[in-house]
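Shown here: the complex without one of its protein chains, the others still in place.
Let's turn to chain A:
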Amino acid sequence: MNESLISPFNFSHPTAVQTSLYALGSFARFDPSGRFIGVGRFDGLATIWDLETKAAVRWLDGHVKAVTSLDWSRHSQYVLTSSKDWNVIVWDLASVYDPPQRHATIRCDAPVSSASFHPRNSQIILALLSTGEVYLIDLRKNHRSRTELYEPDGDEDGTEGQSSRRYAMTVARFDTSGKYVFIGTSGGYILVFNARTKAMIARHRIAGGAGTIKGLDFAKNGRRLVTNSSDRTLRQFIVPHYPRSPETGVEIFLDQELEPTHRFNDPINKTAWHAVSYSPDGEWLAGGAADAANHKIYIWDISNDGQFASTLDGGREPLAHLHWHPSKASIASTTNQGNILIWHSPNAERWGAFAGGFEEVDENVEYEEREDEFDIEDEAEIIRRKKEAEQDDVDIDTIDGANAPVYPAVNGFHVSGGNGAPPSGNVGESLDEDMKWADEDANDDIGVWKMKILMDDDDL
């Protein structure tokens, strides 16, 4: 709401640190609304911070070893944490208890490296184990299952056993629509699975080889993908379209080499990257440098052919993680000391705003007096004119931009619908089936909850 008064033209990248949160975190992630930030800590605690008050508001105490990842449900009501203690916990922030109730606990067979919610249904969870295996866990009554996503044997002769080509899986993410799961491996491959059928539908080798894939991020529109790999290079790819067989409606297996559209690296220091994140409009890319002595964030301008735009210097504490705000020119970067730096793009104070009817101009403008500017007008005439100007009806209820929720793009198609109805139309029948599957038995994360305000008793 305040954007219209600030300046509509200056969405850019952040430039300065606004606040530093002393959070003892190893990473921090914004929630989809941008009001909260979730912090994972080495001691097994996860904390939720309110960015409006810059204060920790919830302490999620459930893990006994380091928290490795944190994810938010679509409407921020549920938080998922994964830990080295082999557990994944789902927390319900709408619960009135403090500390919040656990909504679900999932015990895995090894330390969990990362876990995330399905973008459309927080009952479906993707978990990557430190053993290099990926599981898709479905908590819904009718689908309750735990399925390993694995690369089938290359040979078609049906022999059981491990393929010699099988590499450890090192990163696993849903795409923005939730239709596919993208998995990076230690062999520099990207494997794509259908989330519903759990079948592998594509295997991409990165052209030229890239080493272990360490990170993956999608632009919000779902059409672009950036990888971080052990060869110290960030690569951006156009997400391919996965064609379906017209008879069966199943994706045709695609074994395709992917050619990056851009490569980003540090030509001088050859630093590796700890984290990578797109801006919400996909026009900027932020890379967190794995510099042992400095806190540096590199920003590239994607809309300007991936040109390097600037470096943000966050001081002496080396960077461990970063995440771009879901809607603003803001970044949260975590130092290895556990502090969270919130970067923003400050607006210059406009002193003209303090004076009614004044307008600031950038340079001198010759003022031309109107012919009748200082004429004394008939009062009745002024009143009549004022009345006339007040003839039009006013709309005091319709909220700008608060229309039907827009779903993330489905592999290039942008779909929207109201009231959570599954989108339909221009996309294929079987795609709807995937969406139907995902939307089935969705839980109560529908965006009507509000976090109860807790009063500390410290000063009473």
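Please note the rule applied: contacts are C-beta pairs under 8 Å (C-beta built on N, C-alpha and C of every residue); 3 or more make two chains touch, one makes a residue touch a chain; residues count from 1.
Everything below uses one rule, namely that contacts and distances are computed from a predicted model.
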Options "Proteasome subunit alpha type", "V-type proton ATPase subunit a", "WD40 repeat-containing protein" or "Origin recognition complex subunit 3": UniProt name of the undisplayed chain: "WD40 repeat-containing protein"
Among A:Glu247, A:Glu349, A:Glu368 or A:Glu381, the residue in touch with the chain that has been omitted: A:Glu349
Selected from A:Ala104, A:Ala168, A:Ala309 or A:Met451 as touching the chain missing from the view: A:Met451
Residue of A:Asp255, A:Glu363 or A:Asp397 touching the missing chain in the full complex: A:Asp397
Residues in chain A touching the chain absent from view: 1-2, 4-6, 35, 50, 52-55, 57, 346-347, 349-350, 353-357, 386, 389-390, 392-400, 450-456, 458-460
